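Take a look at the structure below.
Note that one protein chain is taken out, while the other chains of the complex remain in position.
For reference, chains read A, B and C in written order, and residue numbers begin at 1 within each chain.
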Amino acid sequence: MRGISWQGLAVAFGALGLLTSLQTSDDDNPHARAPRGVSLVVTEGAYLRAPGADWFAERAKAEPGRFTHDATLAGGIGGWVDAKGEYWFVEMEEGEWVYNQWASPERLTAGRRDFVQFCSSCHGLEGDGYGRSAQHLRPTPRSFQQNKFKFTKVIADLPSDEALLAVIRRGLAGTPMLPWDLSDVQLLDIIQYIKSLSPEESGWRDVYSQVGDAIEVTEDPWVDIKERAIVRGREVYHGAASCHLCHPGYVTNEELRVIRKDPEGTTYRENLTYPALKDSEYEVLGRATKVMPPDFTWHQLRAGITTADLFQTIASGIKGTAMPQWKGALPDEDLWALAHYVEDLIVSYKDQRPERSAFMGGLRTSGDNR
Amino acid sequence: MLGWGPCFRHMERENSSLSVCPHPQESDPDPPAMRTPSLGRALILSSFLLTACGGGGDTPAPPPGGGPGAGPGAGPGTQAPANGGSGGAGQDTAPEAWSDGAGTATVSGSATFNGDAPTPVQIAMDSDPKCVEMNSDGATDASVLVGANGGLQNVFVYVSKGTDAWTFTAPEEPVVLDQKGCNYTPRVVGMMTGQALRVQNSDPTVHNVHTYPKKNRSSNVSQPAGSKPLDIEMKRGEVLVAVKCDMHAWMQARVGIVDHPFFAVTAADGSFTLPKLAAGEYTISAEHEVFGKASKQTITIGDGEAQSISFEFSK
Amino acid sequence: MSSDHIHPEPTTFLRKHVFSTDHKVIAKQFLWFGLIWLGIGGIMAMMLRWQLANPGVPVPLLGGLLFPRTGGVIDPASYNTLFTMHGTIMIFLGLTPAMIGALGNWCIPLMIGARDMIFPTLNMLSFWAMFAGGAVGFYSLFVPLGATEAGWTGYPTLSTTVGGVGQGETLWAIAVFLIGASSIMGGINYITTVIRLRAPGMSWMRLPLTVWGLFLTSILNVLFVPVIGSAMILLVLDRVFGTSFYVPASIMSGGTGGDPILYQHLFWIFGHPEVYILILPAWGVVCDLLSFFARKPAFGYRTSVGSMVVITVLSAVVYGHHMFTTGLSAMLGESFMLLTMIISVPAEVLFFNWLHTLWKGSLRLTTPMLFAMSVIFVFGLGGLTGIYLATIGTDIFLHDTYFVVGHFHLTMAASALFGTFGAVYFWFPKMFGRMMSEKLGKWHFWLSFVPLVIVFCIMFISGYAGMPRRYYDHTSVEYLRPLQHLNVATSVAAFLLGAAQLIFVFNFIKSRWWGKPAPQNPWDVGTLDWTIETPVPHYNFKTIPVVQCGPHEFSNPVLGPDTDWIYQTEKLPD
Partner (left out) sequence: MSMLKTLLPSFALLRSRWLGCPLALMLTSTWALAQDKRWGPGEPASDYGDRFYDLFWLITILVSVAFALVVVLLVIPVLRDRARPGHRASFDHGKSLHDKRLTAIISIVTFIVLDAWVLVIAMKDLREAYWAIPDAKDPQTYRVEVLAQQWAWNFRATGVDGEFGTADDILTINELVVPLNRPVSFNMTSKDVIHALFLPEMRLKRDVNPGAINEAWFKPIKEGDFTILCAELCGFAHYQMYGKLVVLEQGQFNEWEAEASRLASTAFDADDTEAHWAWDWQE
């Protein structure tokens, strides 16, 4: 050690310390945290909740060699066995058997790397939603520690890999969430990683979570009678479903009274033709953000504007927001009618400025509308 | 070369099973994931390991080979893996089933509000004429109800510590939360984990039932007039889960979920009773939807005794 | 003073061929190193063109190997890595060693009559620093998250941790720093050698123009490469130690902290001279080759030298034209525009001299001559299109479009590359003692020249039509979709250009070992390097020659009708 100049070392370290103190890391702002000490390796695998037996039955048709049903499993309950060893049927509590998916450390590492490379600028290096590009951004990018996803179109608590994949592939229109040009392998690895970000006992690490696919697109009963669907949809929208409580009402006060069969002289909410700001479960910087239900003639819908997309979104609801699940609450044909009606609103008035101002202006100046 | 890039100063991550480069094994002998024992996790791990590995490795690896025959339930005994199966090790004795006759002690008391009772705010229900109709004499905000002598109504009082020695069976019958007159009745309810919360719509209008839990899964389902009642399950204890109807923004309820039957909601005068407690030491907590938690009370009670405690809330 | 500059001939293999201090061995090392990297960079270019022509289609042959996770498709991040590393490799690891390292090391001592570089060990270090830079750069391709994706310009804040936390960018900066160190070492060596070791009688105005080009390049290297070195150090500090030289706070919290524009200034203070660093040796070579093969003295030797000197001086003060859209003040913008326009005057003089050299010559259209003449063509095309980019009015639209890509490829890439090819074909006989095949050389020339002009001329069209550069997939934007046919055409031509280089590789390797043995002076040229035997002995010159005349005394009537050239060591007859 004699050859080392200790003074020199001290000066060098002093200079390093000085340099490090030069930084303007703004630690109060979670968006501007200095991205250092970022690990790109995941050393532990994760067991993540998988969808139920129905899903396996479907998958078994696609991959017959891989999934086999074993009736003797679980003391006679019977379960699916995955030859690849990715999915496992295990007893979580006495008598309660669930499917789990094993994400290996290698797979999570691959997903982590792609996540850091592709997703972290908005969703944050640790998936908490505090990326640098996410500051001031509304709607906020998802925090993957919250395990809620708006537009996956599933009814279950959590979306399946396929449902998440569809969202990432499609992107969310009108937001910086792009349609991603990545391979399925990459995206599925990223998805496993995102799922593994669930805190203990929540999300995909929660034994009670139900995982499901996007809601099935049932047969459209109005396929040849669209006009009737639109009329019916208009009635449901302003009647049984009362969509106008949050979304704008697209009728005059008098028309609404007729649809709702209310007595003469009934009045409705102020600004009936405007949406109303609603609470959501999505938190940023420790407080819940609010979301605005879209005006279909004005705002861009995030998850597609085909009739099937609209049906799925209405039926499944939008997780974490005021938009409830309608499947089961209304018959499917009404949901389809609603989808047709909303699609008609979009096609007729969105970005059709003269038509829209004539339509909405007509509603607003009809005299009986406050 | 690999070690010196962004790893120069690394941040420790809390609550994560991801390790930090470059020496995860040495620097973190007790991974955070293992510090909080989780029943579910322990079961997963042990069932995997007992069936497939037959022993513990250094890392919880998936069952090697993953052959179709490697289903669970085949192996003998529970063999905890070297570092993965310590989940249940924290508990000394297994809890035994609670029998109703075991407890004879009673804790009663009251919740009071210090300060002037807030003036009730009028709710504007005019977005839905049906609601206006049902509340023709006007509706006021019922989040804070202060009774005589400052007694605070709708405080959820429950035993937060001291019942670990027993397991309890949830009652079969659900707790009913009714949507009536565009309000939830009762406004605050308590229930046991595993018990169903039955939400019914007695109104001629549509509501949506939106729960805002933190530990349980949230749900949001619409309930048009005349719909069937809706059963919501909460599998984890969580005190004061908000239930809201987003369509009628004033409609709110709170649900307290605990894993035992020792809870109560204060009456109009702020009083409550927790009967049938066994002798022992308990911590009793109280929470109000607006004023939050009151300071906890710890009591020691003997068989057949009756004790009285009080909680104070202020703005 | 210079005559006894001798070091003993090495005996071990290691000292002879690996850690050699002999300028000739180092020149060959640089040449092989540069050619291999040019090949790697070229393959990257082919993959880029593949992606642009067929977005999302798996790359044939290489795809499955290089991008297994995407099934052979180049994903957007890899695409960015590819064009970033293509630029870095071509400039720093391809052209710099092949042009400056190899050519400089070979030509300077031999053409000025010296026995070696003045600092042989520094010379060796220069190569190995370059090698280390190349190794680090290559290694950066394989670290997690891959190599840099911030473009060869590496603009912060994209190149800081704001843009990506992978180590590739850090390694890239270190690689550029090392290569810069190599260039500085080489530069110091070249300058000192030219000043101190010129043979007796080799006055400044008797230097071959190749040496002038290399000398001026070295001056630029020594002056401006340290600037990018410092820029890279700051970048590494920002990335590794968390300083914020380049990372500002957001404007909503006052915009304090670092300044990303600082880097742009530093980078382009180096970056614009870098263009001339690469092109000046090529110009020198072209001046010489035109004269050699037109059998005519280089027209206006003094004005050529003067022009190159003026360009060297001006190159430092025009860099702002790279930053017209970054937010320069109007005064700065106009000043840089004016200065940039002024730099075209010396370039015009050079063109005038080149064309005049050819006029009424006796042209021998050998492969080196063809490449030299093609430099006039491609540099003419590239230089003239520079006027669009020097003019802010047109630059506002053309900036960062394919117009720029076409422009700088023609000026700095194609010109320097064709200059290098010309030089390689020309000095190959002296270097390796064998002739390169002229037939294959001409095939190589025509199959390179025509597709090259097509490739970059289409880029002018697509740039004018508004196609931004560094786009992974132009068909994603409606506005750009009708331009895809241009991309496809460019790519077809680019593949031809790439395939043509295989001819060169074949010719080079075949001639190196199995070529026709070269005579001592196959080109009838009088410079000092051709006065010595082939292969060149360790000490180059048994006795240091005495220079009696200039390098370009071709077709001098005093030589009589039988010969049209004379060695520089010979005295012109009266």
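Annotations
Everything below uses one rule, namely that a residue touches a chain if its C-beta (ideal position, glycine included) is under 8 Å from a C-beta of that chain, and two chains touch if they have at least 3 such contacts.
Predicted model only: the values in this text are computed from it and were never measured.
Within the entire complex, contacts from the absent chain reach the displayed chains A, C. Only one residue from C:I36, C:L66, C:M341 or C:L440 touches the chain missing from this view: C:M341. Annotation: of C:F30, C:Y79 or C:W268, C:Y79 touches the absent chain (contact as defined above).
The omitted chain makes contact with just one of the residues A:E126, A:D295 or A:D309: A:D295.
When the missing chain is restored to the complex, the residue among C:V18, C:A135, C:I387 or C:V546 that touches it is C:I387. Only one residue in the set C:T70, C:S126, C:S140 or C:T157 touches the chain that does not appear here, and it is C:T157. On the side of subunit C, the interface with the absent chain consists of residues 50, 53-54, 57, 60-61, 75-77, 79-80, 149-151, 155-158, 162-164, 247-252, 255-261, 294-303, 325-327, 330, 333-334, 337-338, 341-342, 344-345, 348-349, 351-353, 355-356, 358-365, 373, 376-377, 380-381, 384-385, 387-388, 391-394, 396-397, 399-401, 451, 454, 461, 464-466, 468, 470-474, 476-479, 481-486, 488-489, 491-493, 496, 499, 552, 554-557, 561, 564, using the contact rule stated above.
Residues of subunit A in touch with the missing chain: 117-118, 121-122, 132-133, 135-138, 174-176, 178-179, 181, 271, 274-277, 284-285, 287, 289-290, 292, 295, 298-299, 353-354, 357, 360.
Just so it is clear, only the chains that are shown with their structure count from here on.
Among all pairs of chains, A-B has the largest number of C-beta pairs in contact. Between subunit A and subunit C the centroid-to-centroid distance comes to 51 Å (mean Cα coordinates, whole Å).
Distance from the subunit B centre to the subunit C centre is 70 Å, each centre being the mean of its Cα atoms. Averaged C-alpha coordinates give centres for subunit A and subunit B that are 25 Å from one another. Counting partner chains per residue, subunit A shows two or more touched chains at residues 35-36, 38, 40-41. Residue positions of subunit B touching 2 or more other chains, listed in rising order: 6, 8-9. Residue ranges on subunit B touching subunit A, taken from their complex, read 6-11, 13, 15-21, 24-25, 31, 33, 36, 38-41, 43-45, 47-48, 59-63, 65-73, 126-130, 205-206, 208-210, 212, 215-225, 227, 235-236, 244, 246-249.
Listing the residues of subunit A that touch subunit C in their complex gives 16, 19-20, 22-26, 29, 32, 34-36, 38, 40-41, 110, 113, 116-118, 120, 125, 132, 135-136, 181-183, 185-186.
By the touch rule above, subunit C contacts subunit A in their complex via residues 56, 69-71, 73, 75-77, 144-146, 161-162, 164-166, 237, 241-244, 247, 249-250, 252-253, 256-258, 472-473.
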